[in-house]
Structures are given as C-alpha cells and as structure tokens.
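Up next, chain A:
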Amino acid sequence: ATACGGTTKKDVKADSGSNATAGKADPNAATKKGLTVGFLPKQVNNPYFTSSDKGGEKALTELGSKYKEVGPSSATDTSGQVSYVNTLTQQQVDAMAVSAQDPGALCTALKQAMSNKIKVVTYDSDTKPECRNAFVSQASAEDLGRTEVQLLAEQIGYKGEIAILSAAQTATNQNTWIDFMKDELKDPKYKDVKLVKVAYGNDDAQQSFQQTQGLLQEHPNLKGIISPTTVGIKAAAQYLSGSKYKGKVKLTGLGTPNDMRKYVKNGTVDGFELWDPAKLGDLAARTAVALVSGQISGKEGETFKAGDMGTFTIGKDGVINLGKPTVFDAKNIDQFNF
Partner candidate 1 sequence: MADSPLARAVRWDTVVGALLIVLLLFSFGFVDGFGNALNLSFLIGNTLPIALIALPMTLLVVAGEIDLSVASTAGLSGSVMGALWNQGMAIETIIPLCLLLGVVCGLVNGLLVTRLGLPSLAVTIGTLAAYRGIAQIVLGSDAVTDFPTQYQDFAAGRIGNTFIPQAFLPFLVLLAIAVVVLHATPFGRSAFAVGANEEAARFAGIRVKRQKLILFVATGFMASLTGIFWALHYASARYDNATGLELSVVAAVLLGGIDFDGGKGTLGGAIAGVFLLGALQNVMSLSNVSAQSQIVVTGVLLVVSVLGPRVARQISVARAGRRAASTPTS
Partner candidate 2 sequence: MTHRSDAGPAPVLALEDISKSFGAVRALRDVSLELFPGEVHALAGENGAGKSTLIKTLAGVHRPDAGRVLLDGEPTVFHGPADARDAGIAVIYQEPTLFPDLSIAENIFMGRQPRRALGRIDHKATHAATAGLMKRLGVELDPERPARGLSIADQQIVEIAKALSFDARVLIMDEPTAALTGSEVARLFGVVRTLREQGSAVLFISHRLEEIFQICRRVTTLRDGALISSEPLEGMTEDDLVRRMVGRDLDELYPKQDVEAGEVALSVRRLTREGVFTDVSFDVRRGEIVGLAGLVGAGRTEVARAVFGVDRWDAGEVEVDGRALTNGAPSTAMSAGLALVPEDRRAQGLVMDMSIERNIGLTGLRTTVRAGLMDRGAERSRSLDWAVKLQVKYARLADTVATLSGGNQQKVVLAKWLATGPKVLIVDEPTRGIDVGTKAEVHRLLSELAADGVAVLMISSDLPEILGMADRVLVMHEGRLTAEIPRSEATEESVMAAATGRAAA
C-alpha cells in the first residue's frame, strides 16, 4: 500500500496506545458475586507469583467469587502462556489477571478473550495497553527506580562506583526502572557516584552469580550493586557473603524478606525494598471484580474501593499503582514473612 510497493513501518499507523475500554462505568454498581477470576502468572511455582496469587485468592474468597490459577512452568515459554490465555477463554472465566511474559505476544489471545466478554487485568508485567482493561502496577516505576538509587547512595556515602545487576535484557519493567535510576543519578548530589555497568543475570542463580563475580573483577573499586530482581539480589548476596567482599561492597535492590533475612543479619546487606506481592494480587483481584461488576471501565480518573487497602484511582493508560514499596533492614525485617 505504498509508493515503492512494500509495506514499511511508516505505513503502519501507530496504535493509539489507549487501553481497551468498554462501555460506561457505574461507580455505585453492586459488587457481583460468584464470579470466576483466572490468575495467569508468568510462571507457576515461582514463589513471588505464588504469594501474589495467594493474595488474589484471599481477596476473591472474601468477595464471594472463585479463584483459579493456571500458567506455564517456565518463565520464557511465551507460547505456553498464550495457550493458557486461550484455555481461560475456552473455560469462560469472568475475568483474568495476567502477568505478561511479553508485551506483544499475548495481544491476539487477550483481545480474543475481551471480545468474548472477559475482563482482562494485567499485574506485575504489562502488555500493550490496548490488550487489557487495566494494569495493576506494583509501585510506580519512578518510585522504585529512584528509591533504589537513594538507598544505595546512602549506604556508600554518596561516593564510588556502582553497578546494576538486572534480569533479562528484555524485561520491560526492569528496563523502565533502570531508566529512572539513571535519571535519578543525574541529580548533582550523586556527582561522586558513577554507574559503571549494567549486567544481566537472566534471573538465573548461576548466571547472576557469575555476573556478580565479573563485576567485581572488572571493577575492583566497585562500592555498590543494585539488583532490581529477587533472583539477582539473592544470588549476588550469596556470592558476596561467601567472598572477601562481604560487607565491603554494598548491595540493595528488590528482594523478599525471607530470601534476604540471612544476609541482612550477617551483614552482607544493609537494606533493600519490595512491595508486598500479596497486596499486588489482592488489588489485581479486586480490580478484576470491579471491572466485571461495571464499577470501573478502565478509563483514567475512575476510582474504586479495594477492601481495606482503601480507594484507588485509575491513572493514564489504565494503570493503577499499588503504592510505595517498603524498605527492609535489620530493624524491621523480622516483622515480615513472605
């Protein structure tokens, strides 16, 4: 459809980027009961997603609806995840909460689901906005990125070389956070802090391990590492705690208190942060029910009440933010168990 006879990127009209919204919302509509909401995490058996989905289950039970969970056993099995979307569609659930392995790959299947009158909420990891009704974000990406830099800078006294140990190079959420970290570092108060490298451990314990080793060998003066992934921070902590760098190289990032308790206590790690995954699942479940009940449609500005977590407002592109992450350190870590 072009002059030179070929179809190029320019010919393809950029999608509006607005999320899929259907119908009008009635904030006062009654909360429906007896619904079935399917949770589709990136990977079943992943402790993080399990606690998150457990949160969803609790919320649904409370609301008088049914919970089910399906999902692939590998976090990189995109086609597997697509067929699970299809499975849920076939099973005619009322809504599904999906943590997408890939922003684009699930689209066709999700649109198919929505056209079958199934409400789609993404959580933890988003798809393209037009492929779902709403996205429940664990925390604003900006908050996460900036606070991690702040945490680490404090620990190293605003001075020295730092590095980032991320998950996969394609992990969308990681990349957004890293962008905000870089932005935060532009602040003059970090003028003595230098980000020397971003390494990728692919959320694999061994690879993250070796990447940490590599960072330390390549940059002997490294003062701190940020690892915004639970697998990465755990592996890095394990390596540091068994090496001569223990306590000398600071480590922070996103981790769960149970994973990190030992390293906080033995002095490898001073502090790190995370949101409560159970709350994330909880909110995703309540968003799904609110959508089905017609209390919201996913438009910017709509509000709804999510149990005792309070009232949430839908932001741009149908994004709902869970709130600020919690910082864990030696003082408070024993109060948490997840």
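How were these candidates chosen? In short, all candidates are chains of the complex that A comes from, given by their letters.
Quick note on the criterion: a residue touches a chain if its C-beta (ideal position, glycine included) is under 8 Å from a C-beta of that chain, and two chains touch if they have at least 3 such contacts; residues count from 1.
None of these values were measured; they are calculated from a predicted model.
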Which of 1 or 2 touches chain A - same complex, any copy: 1
Complex contact set, residues of chain A against candidate 1: 2, 4-12, 14-15, 44-45, 68, 70-74, 76-80, 82-84, 86-87, 89-92, 102-109, 112, 128, 168-172, 175
